[in-house]
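Just one protein chain is left out here, and the rest sit where they should.
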Amino acid sequence: MRKAKKPVPFDGSGRSNRPGRVAQRKYLEKQGLPPGTLVHVGHRRLERVRVFVTEYDDRHLEEKEVTGIPELNAFRQSRKACWFDVRGLHDPEIVGTIGQRFGVHPLVLEDVMNATQRPKFEESGESLFLVMKILHYDPEAAEVTSEHMSLILGSNYVLTFRETEGDEFDRVRERLRSAHGRLRTSGTDYLAYCLIDSVVDNYFVILEQLAEKIELVEDDVVSNPTTATLRTIHTLKKDIVSLRRSLWPLREAINRLSSGAVPQVNDATIPYLRDVYDHTIHVSEAMETYRDIVSGMLDIYLSGVSNRLNEIMKVLTIIATIFIPLTFVAGWYGMNFKSMPEYDWRWGYIWVISLALGVTATMLLFFRRRHWI
Amino acid sequence: MRKAKKPVPFDGSGRSNRPGRVAQRKYLEKQGLPPGTLVHVGHRRLERVRVFVTEYDDRHLEEKEVTGIPELNAFRQSRKACWFDVRGLHDPEIVGTIGQRFGVHPLVLEDVMNATQRPKFEESGESLFLVMKILHYDPEAAEVTSEHMSLILGSNYVLTFRETEGDEFDRVRERLRSAHGRLRTSGTDYLAYCLIDSVVDNYFVILEQLAEKIELVEDDVVSNPTTATLRTIHTLKKDIVSLRRSLWPLREAINRLSSGAVPQVNDATIPYLRDVYDHTIHVSEAMETYRDIVSGMLDIYLSGVSNRLNEIMKVLTIIATIFIPLTFVAGWYGMNFKSMPEYDWRWGYIWVISLALGVTATMLLFFRRRHWI
Amino acid sequence: MRKAKKPVPFDGSGRSNRPGRVAQRKYLEKQGLPPGTLVHVGHRRLERVRVFVTEYDDRHLEEKEVTGIPELNAFRQSRKACWFDVRGLHDPEIVGTIGQRFGVHPLVLEDVMNATQRPKFEESGESLFLVMKILHYDPEAAEVTSEHMSLILGSNYVLTFRETEGDEFDRVRERLRSAHGRLRTSGTDYLAYCLIDSVVDNYFVILEQLAEKIELVEDDVVSNPTTATLRTIHTLKKDIVSLRRSLWPLREAINRLSSGAVPQVNDATIPYLRDVYDHTIHVSEAMETYRDIVSGMLDIYLSGVSNRLNEIMKVLTIIATIFIPLTFVAGWYGMNFKSMPEYDWRWGYIWVISLALGVTATMLLFFRRRHWI
Amino acid sequence: MRKAKKPVPFDGSGRSNRPGRVAQRKYLEKQGLPPGTLVHVGHRRLERVRVFVTEYDDRHLEEKEVTGIPELNAFRQSRKACWFDVRGLHDPEIVGTIGQRFGVHPLVLEDVMNATQRPKFEESGESLFLVMKILHYDPEAAEVTSEHMSLILGSNYVLTFRETEGDEFDRVRERLRSAHGRLRTSGTDYLAYCLIDSVVDNYFVILEQLAEKIELVEDDVVSNPTTATLRTIHTLKKDIVSLRRSLWPLREAINRLSSGAVPQVNDATIPYLRDVYDHTIHVSEAMETYRDIVSGMLDIYLSGVSNRLNEIMKVLTIIATIFIPLTFVAGWYGMNFKSMPEYDWRWGYIWVISLALGVTATMLLFFRRRHWI
Partner (left out) sequence: MRKAKKPVPFDGSGRSNRPGRVAQRKYLEKQGLPPGTLVHVGHRRLERVRVFVTEYDDRHLEEKEVTGIPELNAFRQSRKACWFDVRGLHDPEIVGTIGQRFGVHPLVLEDVMNATQRPKFEESGESLFLVMKILHYDPEAAEVTSEHMSLILGSNYVLTFRETEGDEFDRVRERLRSAHGRLRTSGTDYLAYCLIDSVVDNYFVILEQLAEKIELVEDDVVSNPTTATLRTIHTLKKDIVSLRRSLWPLREAINRLSSGAVPQVNDATIPYLRDVYDHTIHVSEAMETYRDIVSGMLDIYLSGVSNRLNEIMKVLTIIATIFIPLTFVAGWYGMNFKSMPEYDWRWGYIWVISLALGVTATMLLFFRRRHWI
């Protein structure tokens, strides 16, 4: 179930490729405020913020939607593992309340609410903080849109903050509900891994969608290159450039998370995180390949334009160089000199026809010798 | 309140993109002088140097403008935290006097007065020395102008040196005046952080202004590319190249400042400085994106120029290849051979009209088959 | 003996250069499944999976084809060295059973079945895991196709998993059969080395085939550059780019394998692995050279296109600039003014012939002076 | 006072950009000689070698020109600090004698006499060896010329070797003569610093001169781009490329010299050397900026050439497409068919005039609609 109103084109920072107005005003607002002041930077994409809580241990699981600040405050502190899934970032009060309950550093909360924050990984006190981007692809506009997502992993809780109500985590939720499986018995670090994996898995879908678009444009470039093709190529290029830029910090973040130097992550979970790391490498390498392919397409496009110019010039040259001498011949015998003997020849007309045919034949021969026709 | 007279175009060194005359003469003057000799390198942008002093602890705050060297010398040495804000760099005496009072190394003072100094961070004895650039954007000329700014952080004082009387630090000053808030209770390292943060926050405004300019030019490139567009693209490119170059040392400087290896910075302040570091990374990555976008615009521009040439040639070729054969036909029947039978045909004129229409139709068919019309 | 049905074009991930459909659907299937679930990602290239087992020590050798899961389960666990050669990856049951018997981590098995997995090296528990690509070259399409291959090296066993029944390992098998030679007396790490060496040796064949293709295209580019040439150049470029990308992780993998830090590899085998490492460097450097050559060819192609345009324009210009003035002369004397004295001159026709010859001579002289003819 | 006869164009190795003959013969001569054999590689730029000695302590200073080998050998070995300034490198005997007296390694002396040696820093026994380039700019030829300079710093002596008698060190000499100032009281490492600083300071002058040249060419490129402009751009590019290449090793050399790991350099001198290091970074970054500007100029140049072609084609097309139809009309009514009714119309001439005007108007309208006129 997805209700995103205006998907935001992707440039690695949640803002449009055409760098936009909204974020600017936000930044201007924010300027000079004391650090740690919670201000939402980005587009508001949901009408109201919804908070889903899942509490579980290996035997019990309870799911609940929390509907207001008071209810949030009253939320009991159990010993069970607990996952807060916050959808919508624009309410500083909700983010602040949750942050306070779990002792999250104000600067971390600032990053949670800042949709322009790039992917990063931070150890902040006893919890881990990871910023990622959920990607969506709009095939019409050939634009990749990005959604800000933060994950905070503590001793026995996971907090996720998203901009919309996408279905990225639905399968994880289902696996959590089914009593058997590792998810219920492993710690919250394994839950965090599953959530991260869902987001990264989705990148492969984007990869394939981009690939299909590239294939379409590749055909266009060869068969019918127009200025629109050129613009699509550039849109693709910008998409890829932005994606690459956002993948690099993510790779680094997951690399550090899976390095084994982080006490919140159990040794058993590390191979799984290495696997996610491997996937991010795979995606960013595919990105490199796509970039090369798109650059190659640009070359083919430009070369196609040159070729067409050549072809046009060839046609012009053939027509002109055949008819210009002929016209001269005709003009010559249109002169009004009384003394021109040809006019009185018996075979005068035959002569001029032969002359014309001769000129034409010579020219055609010349073109053939040059492989122009 | 800003009184800068001639903003200096930005190239990472306070000098114009068109590398200028003034700085050269200054350098020639300086050549061969003993090191540590204070000479102002750069444009003088204020008529007279003004020095504002703010003394504060958690209960008291005193603000005062110091108006002369004697008064400066007489300035009492209290135990309170103290911020000297020097506006205008061209007076070696004032800079020298302040430097002496706080035991600043002569080479550091040389850098303070050298507007062409690139951003850097230095531990110098018991104090920290940071060089930054305050940026301004002139949308008319599409030029980013830069202002030299130095910050010296000692045990209980902060010195700032700026070229103009900009309003960059006004909000920090206001927060300082309000008795509550961290600023009054934390050490001078937190004040230094706030000042650095103000400068870096301002970079986001520059980012947005550049983004808007890029957007405008992007429209121009597609709809009406002129040589002026090309020049604007190149100005943008130069701006971005210079900004990138100046951001790299700043990133490194703030990274080292926030690394935790500097005793003058308290552990509590480090997360805030990491946050500023994060912002500089964000800005420099946006810069990379802008550079790619601007490069793409150059490609579109050049390709647009090629396309227009193609279009022109197409029109010429169509007109010429239709009329050249027709003109030949007309010329042919303008020949004066007496023996030309067509002249005497009854339907001679009809024949030639048909011939002309036939030639035209053939040509049009040929063009249509090639998708030229 | 090779039975591959549809070789898959190479892009470092087993998928087509034109990023394809099949892999996408696979990914979508896989999304959200628990990690370690065995799903074949890639094209099925053999009808049924075949498993060949070779058990040997320095005196005995036994070869056997295992034909079903039950037989596989019943396979005796001897103290001898043992090589499982699995051909075909699409059967999760077989891969799973073998994996279980040798205690392979589920994530490793996932990578074994994922033909899009890039080359990598991993220490996983007591065994080593290496992913490589077997390359084939299709000269017709100028396309390099890639086959996924995994090798697991344990204390006294080697597992290889391949997509097809290629003949890559036949010579190793023969050397294994001959009682003398190091292979039988050295450990399984030496067998693993021999198998890796076979795969890398094959890369040199690909190198040479690419080189021959490049040579052919190089001739084409100079003598007869067509749009087809351009497309072949781009196919070569894509091939090379993909190969380079796949060689980098392989280099790193073999480097780590031969670093001496891996207990499963004996010191005596390390020089041999360094030798293989050397070969991968050689191949990837040749790749760099090829890339430069192909880029150079693109330049020659584009420059050839420009030259041809110049040539065409030169012909047009010569013809036009000779005949346009002549046509004017002829047209001039076709005017019907009664008062034109030339018409009545005795030598009028001679005059106009001289004039025409004079104009022609002048023009030819002009062209010769400019070295156009 | 400067007597350099033929300044050598700069390519980081003292040789001409157009790689020259002299150095080659030198190299061929040198080939196969035992290492440490002193041979001058480079152009001889002074008629005879002159050696100036300055002996000083905090109270006394003595300056003297040494005129021959015997006098050099007889030179007394005092306890005072001593600076040998050798001008001219072509005399192996003088260089060898000085080298022997101060115990310099033969390979170091070889580098002293080899003008093609790139900047480097070496600890050689108890002394430090630094190779730098003194730069001069020839604005006419837009060429940067380079002069080889070596500096050897021992316990209480400094040796400098230069190719010409430039005035680079005159100010240092003057400061040395004036009794007060740090120079006389600090060690020879401070003298070495002053000499290095003089050379690097001079780079800023080159910077400014290059900048001015760039500015001039930039104007040319926009207003009147000729092939000469193109060649100047390429000369600038080569200059900058060479300068960059020579600055990199210098940066590294001074970085190592100022790192604090060198016992010959006192801690008090290190901040000054860091300052020089900072300057070399500044210069090499300005170089990067210049390179980008020059590359941009090349783009503008090429785009200007394209634009002019477009403009030419537009004029041709407008003239041709207006007059080709008109000429056809005129040709049409020059036909000699007896049956053409228009000839007999009363308003025939008016008709054809209207037709001509109509065609012209249509064409002009078409051009206006396309924004060509």
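Note that the chains take the letters A, B, C and D in the order they are written out, and that residue 1 is the start of every chain.
We adopt the following convention: a residue touches a chain if its C-beta (ideal position, glycine included) is under 8 Å from a C-beta of that chain, and two chains touch if they have at least 3 such contacts.
Treat the numbers as computed from the prediction; the structure is a model and nothing was measured.
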Looking at the whole complex, which of D:R50, D:K80 or D:K120 touches the chain that is not displayed?
D:K120
The listed residue (C:V66, C:C82 or C:V172) that touches the chain absent from the view is C:V172
Identified contact with the non-displayed chain, of C:Q100, C:N156, C:N307 or C:S354
C:N307
Residues from chain C at the interface with the omitted partner, ascending
170-172, 174-175, 181-183, 193-194, 197-198, 201-202, 204-205, 207-208, 211-212, 214-215, 218, 222, 271-272, 275, 278, 281-282, 285-286, 288-289, 292-293, 296, 299-300, 303-304, 306-307, 309-310, 313-314, 316-317, 320-321, 324-325, 327-328, 331-332, 334-341, 372
Positions on chain D contacted by the hidden chain, ascending:
11-13, 17-20, 23-24, 27-28, 30-32, 34-35, 105, 107, 110, 116-118, 120, 124, 227, 230-231, 234, 237-238, 241-242, 245, 298, 301-302, 305-306, 308-309, 312-313, 315-316, 319-320, 323-324, 326-327, 330-331, 333-336, 340, 342-349, 352
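Heads up, the rule we're going with is that only the chains that are shown with their structure count from here on.
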Note the rotational component of the Cα superposition from chain B to chain C, reported as an angle of 0 to 180 degrees in steps of 5.
145
For copies chain B and chain D, work out whether under half or over half of the interface numbers are shared, and give different or same accordingly.
different
Please identify which chain has its centre, taken as the mean of its CA atoms, farthest from the centre of chain A.
D
Whole-Å separation of chain centres (CA-atom averages), chain B against chain D
27
Which positions in chain B are in touch with at least two other chains?
306, 309, 313, 316, 320, 324, 327, 331, 334-336, 340
